[in-house]
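For reference, the structure is listed below as structure tokens.
Only one protein chain is missing from this complex, and each of the others stays in its spot.
Coming up: chain A.
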Amino acid sequence: MAYSDKILKKSIDPTVHQMLARAQELGLETAWDRYEAMLPECGFGELGVCCRNCNMGPCRISPFEDAGPKRGVCGATADIIVARNLIRMIAAGAAAHSDHGRDLAHTLLMTAEGKGGGYEIRDEQKLQTLAAEYNISTEGRSKEEIALDLAGAVYAEFGKQEGPIRFSRRAPRKRVDLWQKLGIDPRGVDREIVEIMHRTHIGVDNDPVNLILQGLRASIADGWGGSMIATEISDVLFGTPKPTRSLANLGVLKADEVNIIVHGHEPTLSEMIVAASRDAELLALAAKLGAKGINVVGLCCTGNEVLMRHGIPIAGNFLQQELAVITGAVEAIIVDVQCIMPALGNLTGCFHTKFISTSPKAKFPGAIHIEFHEDQAYDIAKEIVRGAVENYRWRKPGQVVIPDEKVECLVGFSTEAILAALGGSLEPLLEQIKSGAIKGLAGVVGCNNPKVQHDFGHVNLVKELIRNNVLVVTTGCNAIACAKVGLMLPEAAAQAGDGLKVVCQSLGIPPVLHMGSCVDISRILTVCAAVASALGVDISDLPVAGAAPEWMSEKAVSIGSYVVSSGIFTVLGTVPPVLGSTAVTELLTTGAKEAIGATFAVEPDPFQAAQLMISHIEDKRAALGL
């Protein structure tokens, strides 16, 4: 079918075109429509020069030399305001990831105490490894006893007053020394976030460099603390991901089954939804109501979690959440936290779809709230699934439009799975990097943003990198974008450069490795740290680079900051709100190199962004004498 240029410009994904045309037909609005209605967006906001931190304002700084205020009421300059705003974004992002980690620590604690309603310790090997890292004795103890100590130790990382955060010591010695020298080695996860809020209160820290350093410290507490805890504990409880085949894109919804979407970020409830969807009683109920089965599919990072661990198909990334509902085939969209559009309330009201919120932290207008508690996890999940199944009878078959597109993918490359694929040691990978068959590694991650053509930046950046023999590891919405275009199949090796192609073919792996949800960027840190330690260098010496081509969330700001703080050059595809301050912009794009060995760059064009990353990788290779 032919679509208008306006629709075609919004995405490169044919399912998006089809569903946007359908939305137009039904008179429904989506994020793209609301973005257009928002234009023009406030230039002061875009530059990051407005401050609402106290009530003498709101203040804003004019970027024109000859007109408008140059200082806020308190005297804060653009440099101060931009730095404060930026690190407040880091605080919010780090808080989101870390709260996710805390909730998993809580689940581990309840499970260890025997109060987890249906959870068990699935990866005992990982439990043992983590226990050793925390100096918890394992000799002759049951897994519950070990888990109880581990949960306590991990829990304590959040409220700690003095460091170090245990997992941060996975970073190479040189990196930790650098953090200590700069005074940015994080003490406790919560402490660094709280300190940002204190420092950015009226009249506290007004030195842009000092502010940014605290931002970096909190971001390290996120990447090597909260996020890494979330990843590791998820693996202990739900199993460490292994290569699994699945399907991606809206075509995974089924016309003749009860469709349940799990959306948000945490695996805790979705694990139980998956289990409940296999409950014989509920399957029988579905059959009685005329459905051929119960089809659980994922969206965003909750989707990535169940995709990686159970091969549950994924319906799409951030900007496809409304489109999934517009198919008219969704009995329930079950959400937990983060990246859930409040627009779903109104939208689901136009269909039979039930919008169910489950986290005590997140309620939405128009949603049914069924609060999730770990101690009755399975029972609650079963009730939610039962509601979805019963809702099937209200589906209007005439309103159902499901796109055909779904693409196979091979996912589940946790650090452990990559090691296993390499035969148990990093040595083969290092050999390929040394020989030049693989030029280097790139972590490409991040959200979608209606400011740019959906998936265009993600897919083209990744394709360009693999064509140039850069092995790509990915998480979050980028991973979903790659899955949808077949880049996560071993056959995609054909699209890689000659060196990478041979490596992928001999190992039977795709040139783009799915490492999980956005908290799982901690896995990428672990891989980089292991490679650096194996070579006896710092992460900043490695031929690696990072990118977030379509980022939008505060979590992405925290992620970008911890990736750069870890020594990895990072290219952003959408402009962060810092350009109002030359000092902060220069610090992030050049000055940081001397201090932490890495910088940010901003490049909206994915082909040029790839070139920046490739030339950075070449420079690092040359410096290592490769």
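In the analysis below, a contact is a pair of C-beta atoms (placed from the backbone, for glycine too) under 8 Å apart; a residue touches a chain by one contact, two chains touch by 3 or more; residues count from 1.
Here is the rule we go by: contacts and distances are computed from a predicted model.
Asker: For the chain omitted from this view, which of "Membrane protein", "AzlD domain-containing protein", "Chromate transporter" or "4Fe-4S ferredoxin iron-sulfur binding domain-containing protein" is its UniProt protein name?
Answerer: Of "Membrane protein", "AzlD domain-containing protein", "Chromate transporter" or "4Fe-4S ferredoxin iron-sulfur binding domain-containing protein", the absent chain's UniProt record names it "4Fe-4S ferredoxin iron-sulfur binding domain-containing protein".
Asker: Which one, A:60, A:265 or A:620, makes contact with the chain that was left out?
Answerer: Touches the omitted chain: A:60.
Asker: Among A:40, A:114, A:398 or A:625, single out the residue that touches the unshown chain.
Answerer: Of all options in A:40, A:114, A:398 or A:625, contact with the hidden chain holds for A:40.
Asker: Spell out, residue by residue, where the missing chain touches chain A.
Answerer: 39-45, 60, 62-64, 67-69
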